[in-house]
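Some chains omitted; the rest stay in position.
Order of writing sets the labels: A and B. Residues in every chain begin at 1.
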């Protein structure tokens, strides 16, 4: 998920249009032209830092110099400066809120992702913690990138990069085996095939048909365990990855990790985000 | 905040681009052309419904018929159908997630806003509950609209529709009185002028200079009370609106409402959203 700076900037700059309307009238009136300020983005609470590349692409696009004070993905304490910015005062005041909104959301996602991974890790499991496509509208890139920085798995990035046969598809094509076979012929060799199943039988069927990954949808931990054990008995466990999904939250994630599933995916990583509390402090102002 | 359907659709449709990439490969393979389906968006938990206009503009743009099953802003119980959709199966499966992400975020915001307003109302206060500019990047319109549907106050919509002189402006222009005077001359008669203050003295100064609204930034409830009482003594209370802001959350909002402030603004209405749990159930499929 590396994007050149100019494309990042382009992706992000659009966010400012609505906010600015025809321009910042307060700044126009109260701040003279030609003042250079230095500012610092401060994390007002502890968390994982994410979005520094995106923020600096945005800032460079507006001719600011900026310097990250910590590295992407690092864990910081309350009241830590994470980025220093130097540039034109009017412009900085006009884009301040957009800049902070971007960083605060990305840090919030990375912080939650990291915390869940740690909880699972401290309970002794190496399960992959993955996000879903439940992102904020239009924020697919930022949300997935933040999950990755937090240490999570981005999962599918678009509808074109993994075949994922879900209940609604099976409602139409009906036969799991048939669906997998047809897909193997039709899709590029470069793609994996995943099937969302709702019963142990479907899980077996999907693996036998050649699915690379099986998603156990809304299975209880108990049912996940018994499905995995059935796969083991049939000698199929090693040729498939198991993903548990549906109804899993920070509260119960360790119970799911304990089942032996390879991957756990949680919608709330990206659809129920608490922004990290950030502020921009202007530390010096000089006339140009 | 009324936007014609075509403009709404345009605003929203961009959200799908990243998600679809070069197109939905699963649906292409597993779902034949020419199937018409009926689907229902179901609220899997209780909440306030928001985003029906935006969703229906999006759906109409893709030639779906859709019907709202409840009205915008209504409170629904768990497992209530909120929208019925009829149209082409492939297209519905391809846009399903984007549609739900849009609705789930807007419902989440409206639900939280309404809950806070009720708590304040049940405690006997009529204080306006307002959002801030702490929205998700690019989602200014959706987030503000959802606050409004929840019953909240949208506050400033762009940097051009209210003069709001903040600490960073005062750091440069320094004198509150001077800032307000200069603004009154320079800005259109159609705008209000608000000043963010950090002390009682500044509050008095701002009101005396003619500010329409004063924002008490990070004041404790006790300090808000004493500021208001000072304004009353000076006979200035009636010519100004008081907004309390900073550090206010769902947990402590009632204490702030009790101070007599006119408006309370909370960043978390839009920057710390929990999506409402929604799903799309395909209820009927027929060949065209």
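By our rule, contacts are C-beta pairs under 8 Å (C-beta built on N, C-alpha and C of every residue); 3 or more make two chains touch, one makes a residue touch a chain.
Computed from a prediction, not measured in an experiment: that's the story for all the values here.
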Subunit number of the complete homomer, 2 shown here: 6
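By definition in this document, only the chains that are shown with their structure count from here on.
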Centre-to-centre distance between subunit B and subunit A (centres being mean Cα positions), rounded to whole Å: 23
Residues of subunit B that touch subunit A when the two form their complex: 12, 14-15, 18-32, 35, 89, 93-94, 96-98, 100-102, 104-105, 108, 133-142, 157-161, 163-166, 168-173, 179, 182-183, 186-187, 191, 267-268, 271-275, 280, 282, 285
